[in-house]
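Here's the structure, in structure tokens; my notes come after.
As you look at this complex, bear in mind that one protein chain is not there, while each of the others sits in place.
Right, chain A next:
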Amino acid sequence: MNKEIRVMVCDDSAIMRRLIKTALELEPSMKVVCEAKHGRDAIDQLDPTRPDIVVMDIEMPVMDGVEAVREIRKLGRTLPVIMFSSLTSRGAEASLDAIAAGATDFATKPTGAGHIQQALESLRRDLIPKLLQWTAGKRADSIATVSPAEPTPAFATRDAEGSKRGVAAIAIGVSTGGPQALSKLLSGLPHDFPAPILIVQHMPPVFTGLLAERLSAQTGHCVREAADGDRLTPGTILIAPGDYHMVASRERDGVHVRLNQEPPENACRPSVNPLFCSLGNCFGDQALGVVLTGMGQDGTRGAQSLKACGARVYVQDQESSIVWGMPGQVAECGLADRVLPLDQIAFQILRVVGSGIREPLTASTS
């Protein structure tokens, strides 16, 4: 028998509450059990309505969404809270604040033209999949999208890493849970880190720029959003801007970043796959792909490409991942050289970068 998923919708806009309810009604397993008008209202309704998941607006009167998340966590409630944010710098900033305060994930609100059908389509595309994903374990009929495979033991070495050349460039792919994971990983690297790092974090425009600013402040590294033509130099840390794929391109004067708007892969732009593939093409066995926490399977095709070039692939382990979708898929496909707890990834990167940095950006693919 299917278990019904009880959803609380907290938004000061009656229209938005109605839109979300209408969109959810198309999912037979979901039921809106509470419509709260602001954060305080949501907290007051938690006990009487017993939701399994909360969709939380950010800017609301009385108590905003960020404060509400803090209060919910203070109460010891672990239910998923999905922030529902506008695609603005204010919305992006608040979403990142909310995630730091304990929100589970975020989705962006419909923008632009106000046609109800377009708004509903946007909800079905951006919000509903996240609700389904985060409640998959509660639905008896759910198909687990997080890999059900047994976790590969940490430090399982699947090929002779010792025989490889050192790493000259690193690409990181990450999605849900990314801001915290990236902050922790980058904090473990020295400020004179000698190789470039390219990051694809599944996020929309505006969010990626703000994330770069925050990571700079948190880690002391200079992290910035990539611009087309940026040259890779030692210590460069670039994040792909939202809505653009980022690839590495070997050109006459070195390796550069190129941005493009080719079709999304795995419904993602930026996608991890093009980045990993391009890094393998530019650096061959001196490339390293790292897949961190995230839903879905983006990165698997890229990891295959890296392995075909003789490059290394590391993935975050299940225990330290918020969602073991992307890394789990790579591990299950036998593409991971190492499956590591988050707090050991920086150490392992430092170990393999050492011998690859003598001529970091002129490495050939041969």
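Going forward, a contact is a pair of C-beta atoms (placed from the backbone, for glycine too) under 8 Å apart; a residue touches a chain by one contact, two chains touch by 3 or more; residues count from 1.
Note that in this section contacts and distances are computed from a predicted model.
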Listed names "Autoinducer 2 import system permease protein LsrD", "YtcP2", "Probable membrane transporter protein" or "Chemotaxis phosphatase CheX-like domain-containing protein", with the criterion being the UniProt name of the chain not displayed: "Chemotaxis phosphatase CheX-like domain-containing protein"
Which candidate, A:T49, A:T88, A:Q218 or A:N281, sits in contact with the chain we can't see? A:T88
One chain is left out of this view; which of A:E27, A:E59, A:E213 or A:E265 touches it in the full complex? A:E59
Touching the absent chain when the full complex is considered, from A:I5, A:L19 or A:I72: A:L19
Interface residues of chain A (partner: the chain not displayed): 11-16, 18-19, 37-38, 57-61, 86-88, 90, 109-117, 119
